[in-house]
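Mind looking over this structure? Questions follow.
All protein chains but one are shown at their positions in the complex.
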Amino acid sequence: MSDTHSETVAFMRETMLPPQPPPLAQSGAIRWLRENLFSGPLNIALTLVGLGIVWLVVGAVGPWLTHSVWNAGSMAECRQIIAETWGEGATGACFALVKHRWNQFLFGFYPQALYWRPVLAFGLLFLALAPLLFSESARARRVVLGLAMVLTLVVSAVLDAPGPALAGMAVAMLAWAALVEARPRPALLASLVYPFAAVWLLWGGSLWTEAMALAGLAMGFLVWRGLARLGLFAFALAVVAAAAWWLLLAGPIAAALAGVLPLRLQPVSSDQFGGFVLSITIGVAGIALSLPLGVILALARRSDLPVIKVLAVMFIEFIRGVPLITLLFVASLLLNYFLPPGTNFDVILRVIIMVTLFAAAYMAEVIRGGLAGLPKGQYEAADALGLDYWKAQRLIILPQALKISIPGIVSTFIGMFKDTTLVVFVGLYDPLKAMSDTIRASFEWKGAYWEPYIFVGAIFFVLCFGMSRYSMYLERRLKHDHR
Amino acid sequence: AEGDTLKEVKARDALNCGVNTGLIGFAAPDANGNWSGFDVSYCKALAAAVLGDATKVKYVPVTGQTRFTALSSGEVDVLARNSTWTFQRDTDLKLDFIGINYYDGQGFMVRKDLGVSSAKELNGATICIQTGTTTELNLADYFKANNMEYQPVNIDSNAEGEQQYMAGACDAYTTDASGLAATRASFADPENHIILPEIISKEPLGPAVRHGDNNWGDIARWTLYALIAAEEYGVTSANIDELAKSSNNPEVQRLLGTTDELGKMIGLDAEWARRAIKASGNYGEIFAATIGEQTPIGLARGLNAQWTQGGLMYAMPFR
Amino acid sequence: MQTTAIPAIESDAAIEIVRLNKWYGTFHVLRDIDLTVRRGERIVIAGPSGSGKSTLIRCINRLEEHQSGKIIVDGTELTHDLKNIDKVRSEVGMVFQHFNLFPHLTILENCTLAPIWVRKVPRREAEETAMHFLEKVRIPDQAHKYPGQLSGGQQQRVAIARALCMRPRIMLFDEPTSALDPEMIKEVLDTMIALAEDGMTMICVTHEMGFAQAVAHRVIFMDQGQIVEQNTPVEFFNNPQSERTRLFLSQILGH
Amino acid sequence: MQTTAIPAIESDAAIEIVRLNKWYGTFHVLRDIDLTVRRGERIVIAGPSGSGKSTLIRCINRLEEHQSGKIIVDGTELTHDLKNIDKVRSEVGMVFQHFNLFPHLTILENCTLAPIWVRKVPRREAEETAMHFLEKVRIPDQAHKYPGQLSGGQQQRVAIARALCMRPRIMLFDEPTSALDPEMIKEVLDTMIALAEDGMTMICVTHEMGFAQAVAHRVIFMDQGQIVEQNTPVEFFNNPQSERTRLFLSQILGH
Partner (left out) sequence: MVTHTGAVDPPFRLSMLIYDRRYRSLTLQAIVFILVMLAASWIIDNTLKNLADLGKTLSFDFLFRRAGYDIPQQLIPYNSDDTHLRAAVVGLLNTLLVSVLGCIAATVLGVVAGVLRLSSNWLIARLMTVYVEVFRNIPLLLWILVCLALFTEIMPPPNAYRGENPAAGMILFDMVAPTNRYTAIPSIGMTNPPGTLALGREGISWALIAFAVVIAAALAGHRLLRSWARRVQERTGKRPTTWWISLAMFALPSILLTWYFGLHLIPPVLRGFNFADGINLDNALVVLWLALTLYTGAFIAEIVRAGILAVSRGQSEAAFALGLRPRRTMSLVVLPQALRVIVPPLISQYLNLTKNSSLAIAVGYMDLRGTLGGTTLNQTGREMEAMVLMMAVYLALSLIISAGMNIFNARVRLKER
């Protein structure tokens, strides 16, 4: 193109140049190394520091991990095996402990023969969530449904679930999957059955108790819908009707029905809960209950009615201002004082209540963010169409706000799930400290510090990391989702 | 209020018993969650007496910090968690200690190679101590009285105390001598640790109930005495059925409900004590099976022998 | 559409506004507005930005509360009584500048939502009505798409259909074309003209003077919260009375 | 501005680019570019998306590094030498598509930041200069507002003023009007035309063909990282030589 310098500026390229490979230093492993690890004095120093850290960590942990023993009956035996295999003075991990006691980390003191019940309850959770969380992509939903079904069945079978139970499970799950695929909207409503099924599976006893509780809910709903004209009054009536049902009728009817058709599972009492069964029970119950409460609090906090707003703000700020552990102490120390003399209810339930209140305050803030993210025009359009406050919230505002808030909700859940370990301080057997301490208190496993922590930590990591990835996936999708 | 607890327990068909979160020999769950130990045996006896079934106990593990509140808030019906009977607890905390099942005292355990043979030589030492216990107060008083200094390391549970002591994070571990023995017994090398001779406090341990429900207190108290008296009169879980028929010792007859229906007076049936003793044996049997010299804990009876043997165990007369 | 004659005076007024005053805090937005709209009448409101046009029509379906004066819509006075408010809102449809469609619902669901939940119309019937109006705005084939998948002009037409599905007697438009690209303005205006031909009572805030001339019976010019001038479109554009109107017209027609 | 004649040839070139090659990874973005820009010359670069226009002008003030070839700006060759880079950057002003004003600083502070910290000009003097250029782009009254408070067109004019405050000899524009609403495009182009009238050396990536015809001395057409055609605007638009140019012109003029 030497003619640029000539007087005439006109120029036209006759032949296009083909692309050429970059100069050698610009490609291949060398370039990668240079650009990513050694691109300047600072970077070289950083690389060296990084290598140093890796070296230190591997040097400290590596031998210990590689000298691990999986087959032994006690710590002493472990040490002996390590000394024999790798020489005197060698240290090693004794994962035999995990092999012996894994069930306690996972199930606490839950009766061994019934391990399949928590597994089933946990598996069903994914089935119940499928229409909710994976509603957008049919492929993701099917993968989740299928995986949850297969895994639950396999694990239950491995854990010696009785044959009839397995068969029943398989049929119920297939039917559910069919419902989800065929009629997604009713399936959403039917997901409400899950909590009751889970409670029945976990605690056992007569199915009729849970069924009657559910019936009360359904009745309240019917009363409300039936009298919808009366507005808030209908709602109050519905509450009264449901309460009357639960307090007066549910008990006798359940007993009578149980007499006719005893659908009973062996009862398991709360003090047998422990380990991850306890954590997940508290975590899931807490999140499920805190979500509606959080929605109400968020709406209250955004309300124009000063009294309601102030109450909501006070509640939220109070809960967020004190550590969870003090609330747990309240649950274990003071809650009984607040209730009528003589009431005494399950400590797990009390902890769930406190965790729910705690999570609800955080949830309310997350949802409030979602509500604030909606343009004002949405409210105005709803108003202009003549929708009243509750209809507008239910049909227009909340569906959108909740969708925006899902990532925040998931991270609240992760935080709460991690916090379930704190129940150890009120005497419950969390997987992390209480279970490790219990196992360590036995003569065989005295002195095993790292192995339980590694095992429990790994499980927590997998669960929490999985959830955080899911929420990131959602966040990305919501961002691109211009619908 | 008056008489409520018994009704509640019966209605619930389970006894809520507050126990240690894990102290081998006194109360600890095994791999399957079955509880056993010295305090647990008392719970079983009480449940047998009241409900007729030693298994109808719900064990509520309570920490040193939560135990009294658990009792006063009604979460547990009886607290059998090696707790010391003190003035303040009995009065201000509104508890009722219903008797003593173990006479203990606070001691120190140190490593042999520390070269210490008396607690008086512990000036400047670091001492592991469980928070929320009387030992914490005794320790402060003892060092103050002897004009010594110490550095406390606060721990939350016995398991943690063991860990810290074993790692050498404290020079001495102090708690009730029985607990020290239990802890020492669980070490791989018990011979390398010694329990110092000084006992710096009186630690009468016993079950406690809430203030105010005297009938329930009576039941709890006399169940304990039944266990102790049974040992005194030679009633064991093995010979009890036979003695119930054949014994002509009037005291035994009253105890086992063959004559004089003492049970009625406390709202139970005649055979309550018989069931309590059958649950895990008399006091001596329980002691021997859980913490006695044949067990890894290896505690001698000492002060806890029957008064007839020169000890302090003295059941009030069943009359 | 040549008729700029005011329709034969019917029984009574569709909207009657008497000495309406409104304040935002201490700021007096609407001052002593008097306005009567007859049934079937089509009114265009123009005026500089901030003159209170939007506020005025938002008062008519009580998106804003007024502090003094009377607003009577179809015989119902707007007070704090919720029943009256509900009644008025079901009589009055509104189309916003930014469409305000519900993004999480399909076009069809957008149109059937209010009939089903407010008017308690059976779903089938609501859907039929919705399809009817979607045909009217010429986008029946988009019924199962989501708003985000439509162009701005299509969205605004859906918004009009949505309002029509409630079968209102009066339609309010707040600058319905000002957020649209030039190509799309025309399709929306065409829809509105078609509506006008059906004899709908309409109040429209707009600066589209072509539209005003084509369909309006009256043009109202507002400034600083007052009605400064009102006249037939022909008179208004060709022979503005007030100085302010002239200035305004020169600005918007100039650019 | 009728003069499309190239200014009298001065001593030497403002920018000289010789056999410039650049890769992103293995992707060859710029291929053997040769280009000399004389002082006072105004060049418009056009070309389809992805043809490397932005990359080319970003190489000129070293926002991107090139891998082979020479770039000499005002006698200074761009190498890894930081001093040279600083020198070139202080000679060359740049205006971005998305303005890139600093939102935390007022308009005035945006304009004085670089003169104060780079040129070490006393604040008073810097502010005077800034006001001078803000007047030039006709927004002196906004000096104490924040960028967020201005319209897009105003922001882009501030961005031009900010670049001018460093008193550069050469200005680079990367699609300065493509993020703007139609009304605002004109005000920015007017500002740029005024600048051209002052004889500033300019390289401008733009598809505003009206602008190109009005002020450019040369139009350069790029495709696939190479200069395909260059010519005077008149020739370029009326008589494109290459097939690609014709295709491109038909597309952008067609719509």
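Labels A, B, C and D are assigned to the chains in the order they are written; within every chain, residues are numbered from 1.
Definition applied: a contact is a pair of C-beta atoms (placed from the backbone, for glycine too) under 8 Å apart; a residue touches a chain by one contact, two chains touch by 3 or more.
Computed from a predicted structure; not experimentally measured.
Asks: Check the whole complex and report which displayed chains the hidden chain contacts.
Replies: Computed over the complete complex, the missing chain touches A, B, C, D.
Asks: Of B:Arg12, B:Lys58, B:His211 or B:Arg301, which sits in contact with the chain we cannot see?
Replies: With B:Arg12, B:Lys58, B:His211 or B:Arg301 as choices, the missing chain is touched by B:His211.
Asks: Hey, which of D:Asp12, D:Asp81, D:Glu125 or D:Asp181 is the one touching the hidden chain?
Replies: Hidden-chain contact among the options goes to D:Glu125.
Asks: Among C:Thr36, C:Ser68, C:Ser178 or C:Ser242, single out the residue that touches the unshown chain.
Replies: Reading the full complex, the residue touching the unseen chain is C:Ser68.
Asks: For chain D, enumerate the residues touching the unshown chain of the complex.
Replies: Spelled out for chain D, the touching residues are 61, 63, 86, 89-90, 92-94, 96, 98, 100-104, 113-114, 116-126, 145-146, 148-150, 162-163, 166.
Asks: Under the stated touch rule, tell me which residues of chain C contact the chain that is not displayed.
Replies: Output for chain C: 18-21, 23, 26, 67-70, 77, 79-83, 85.
Asks: Hey, which chain B residues sit against the chain that's not shown?
Replies: 1, 64-65, 68-69, 72-73, 88-89, 92-94, 114, 122-126, 131-132, 136-137, 139-141, 144, 150-156, 160, 163-164, 167-171, 210-212
Throughout what follows, only the chains that are shown with their structure count from here on.
Asks: Give the rotation angle, in degrees and rounded to the nearest 5, that superposes the C-alpha atoms of chain C onto those of its identical copy chain D.
Replies: Best-fit rotation on C-alpha atoms: 160 degrees.
Asks: Using Cα averages as centroids, what's the distance between chain A and chain D in whole Å?
Replies: 53
Asks: Would you pull the chain B residues touching chain A in the complex into a rising list?
Replies: 1, 4, 8, 21-22, 24, 28-33, 58-63, 66, 69-70, 73-75, 157-160, 162-163, 166, 186-188, 296
Asks: Which part of chain D faces chain A closely enough to touch in the complex?
Replies: It is residues 6, 21, 23, 25-28, 31-32, 34-36, 67-68, 217-218, 223-232, 235, 241-242 of chain D that touch chain A.
Asks: Spell out the residues on chain A that touch chain C in their complex, using ranges where they run on.
Replies: That would be residues 375, 377-378, 380-381, 383-388, 391, 395-396, 399-400, 403, 482-483 of chain A.
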